[in-house]
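Shown next, in structure tokens, is the structure this report addresses.
Yeah, one chain of the complex is gone here, protein chain that is, but the others are all in their spots.
Let's look at chain A:
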Amino acid sequence: MSDTAVADTRRLNSKPQDLTDAYGPPSNFLEIDIFNPQTVGVGRARFTTYEVRMRTNLPIFKLKESCVRRRYSDFEWLKNELERDSKIVVPPLPGKALKRQLPFRGDEGIFEESFIEERRQGLEQFINKIAGHPLAQNERCLHMFLQEEAIDRNYVPGKGLGEKDY
């Protein structure tokens, strides 16, 4: 092979792109919104639930659209399940705000509007980060959290979507 004075920097040949791929919707659409916080219950037994709405075209999710109501402790459950079962570094949740649960506060404590809004934003960031993680998408607990009415805390943890009544 003879020495060339100038290197050949021409592009390598590549396949032309299919136009439906180029202009079609990307196959990575995943959006989760957390909104509509509602406080249910009375007195000491009150708690706030948030609506978790998911829209996606990822084939790994059974439903392309889902909407469930979840409370903060459900998010905590999800975080613990993922930390235990998967090798992911799970992002942090917004704070537990124990101080706000003490009596004799000047404001509404954990039912204060600004606090709920802060928490809503934190939960939205958390769930979007998690749901987009390829390893988390393999965990049964994530699918149950996002797409099933109620969380069955006695479920069998595992990878993949597991058994479902068809």
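The rule is simple: a contact is a pair of C-beta atoms (placed from the backbone, for glycine too) under 8 Å apart; a residue touches a chain by one contact, two chains touch by 3 or more; residues count from 1.
Here is the rule we go by: contacts and distances are computed from a predicted model.
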Which of "COMM domain-containing protein 6", "VPS26 retromer complex component B", "Translation initiation factor eIF2B subunit alpha" or "ATP synthase subunit a" matches, in UniProt, the chain that is not displayed:
"VPS26 retromer complex component B"
Which listed residue, A:7, A:45 or A:98, touches the chain dropped from view?
A:7
Residue-wise, where is chain A in contact with the chain that is not depicted?
1-3, 7-12, 14-15, 17-18, 21-22, 24, 26-28, 30, 58-60, 128-129, 132-134, 137
